[in-house]
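Report on the following structure.
Only one protein chain is missing; all other protein chains are in place.
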Amino acid sequence: MLTSNRIKIFFTSSIALCVVIVYGYSFQKVHDYLDKLPSSERAEAFILSPAFLEIAAGEFKGLMADYLLLKGASFLGGRWETTDSDMAAIYTLFKQSLTLDPYFLQTCFLTQAFLAWRGNKAKEAIELLDISNNHRDWDWNPGFYIGFDYYYFLNENLMASKYLMEASKKPGATPLLAMLAARLSQKGGQTEAAIAFMKSMRFQTDEDLIKKQIDMRIKALEGVRIIEKGILRFKLKFNQSPKTIDDLLTAGVLSELPENPYKKPFLLEDGVIEF
Amino acid sequence: MTSPISFQKLNKSFSYGYFKRHLVLNNISLNVREGEVFGFLGPNGAGKSTAINVALGFITPDNGNVFINGISALLPESRKYVGYLPEHPNLYDQLSAMELLEFCGHASKISKKTIKERAILLLERLDLISFKHRPVRTYSKGMKQRLGLAMAIINDPPVLILDEPMSGLDPMGRSLVTNIILELKSNGKTIFFSSHILNDVEKLCDSIAIIHKGNILYNGRTSEFIGSTDTLESAFVSLINTTHAEDRP
Partner (left out) sequence: MNIIWLLSKITFKQGIRSKVLYGIVFLSFILFVSNLFITQLFSLEIEKVAIDVGFSILSLAGLSIVFFLGIGLLSKDIHQKNICMVICHPISRWQYVAGKFGGLSLFLVVAVAVLGAFSALSLWMGTASIGGIQALRNFSWLMLFATIFSKLLALLIILSVGFLFTVVTTSGYLTMLLTFVVYIIGNTLDTIIKILVKGEFVQADIIFIKGLKCVSWIFPNLTAFDLKIHLAYGLPYAFSNLLWLCTYGITYIFLLLFATTAVLHKKDLC
């Protein structure tokens, strides 16, 4: 009687042990498979129409927006290299997020950091930022980002000026914005404005990568300012514009040329200094 | 004088399928006299419960009506005078016996003090006093049946309608309920109950009515019905059998 009971207990416990072992093994297998999946390497977005998402999310729109945003942001968290398709996916995710919650400032911020800075997709960034700008009518940040993108990435100073002017009228905007807007829209004095612009952007940023890029741009702009002052003195001295930048050196207006952080010489074309 | 319970030309049919109807009560008329114990007998599916459900206003008759103390059973006021014990008391099982009795008492608009006194009295009488604060879901079937009886008589109604009050009770419970019914009768209550346990009926009832396939086969004194046969049971079986024989072509 006693032995048969023992045998029963032995059998039951060995079966239980087997099940636990098989479970552990299969768990490992499943996770191995998931880790090997190539899709985890790249950002992915379901290509759902934003309209469908908006309907499906029901009363949980806000939560869904946060999730989509987080999904896009977490992918780029620790990665330096991104492909075009990654950026396309992130654009989709952010756009879906904005459809569900067009107000969230975090979306603006991430759009600017990821799409504009990292992905070099200024046009897409502006499209998304414009949604925020229209909804956040109390906030100058989206307009400021749009203005910046027009100026920095697209070289459209007039558009930049327009957005900055709008942004400057919103509560809490720094007085600098109005000045920037004014300067960008006129020919002269643009370099000063640009430096001020870059500096205020640097103040807004806390990502090192972006800070580095901004610092480079500021350095280049400061070089441009030195050259512009040289050209001004050259004009006073010789009553004509220099043909090339090297003319400034040979004429003794500048003792040395400023360093271009982009590792190429400054060029003078049709009176505009390029770097 | 109005009869405490009076069925007047009651008709009820239920639909099944899309267009078919099944006649459950066919032109039933009964009058219960005040202070008597009235047994309502019939085989399963004869229409006993349906008749009782009409009397309590749970279902609406197609034709005719039931009057309780002269008030139409369709009006809620008619149930002021009635205590009801269903065949399977479906109680709110998260609540305790005490809470259920309090609810029933308040629903019949009797004072808080009276409810408390009567509830204790009834629970003691029905052997439930030590469980009075336990939720009903922990009760056995017999305990639920006894609690159901307590709930039916908490407001001391002049008329009682009991649907199979003995079903599901052990011999002890049955004798307890029998005694309570006799006690109520001696207090002058009118009791109308359906049953197919004929022993109990024979012991308790002054009058009976026998219903079969929606028709009343007999309505009168119990003693007259038994007549020359030995027991109620044999009289009942032979009556039902003769009706069956007449049914056949």
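We call the chains A and B, going by the order they appear; numbering starts again at 1 in every chain.
As a working rule, contacts are C-beta pairs under 8 Å (C-beta built on N, C-alpha and C of every residue); 3 or more make two chains touch, one makes a residue touch a chain.
Please read these numbers as outputs of a predicted model, since none were measured by experiment.
> Touching the absent chain in the whole complex: find that residue among B:K48, B:R79 or B:R146.
B:R79
> Out of A:C18, A:L63 or A:L232, which touches the unshown chain?
A:L63
> Just name the one of A:L105, A:L209 or A:L267 that touches the chain not displayed here.
A:L105
> Can you name the residues of subunit A that touch the chain not displayed here?
Touching the chain left out of view, subunit A contributes residues 49-51, 54-56, 58-63, 65-66, 70, 101, 103-106, 109, 136, 138.
> Which positions on subunit B touch the chain that was left off?
14, 49, 53, 56-60, 76-80, 82, 84, 86, 89-92, 94-95, 99, 103-104, 106-109, 135, 151
Assume only the chains that are shown with their structure count from here on.
> Between subunit A and subunit B, what distance separates the C-alpha centroids? Give it in angstrom.
The mean C-alpha positions of subunit A and subunit B differ by 80 Å.
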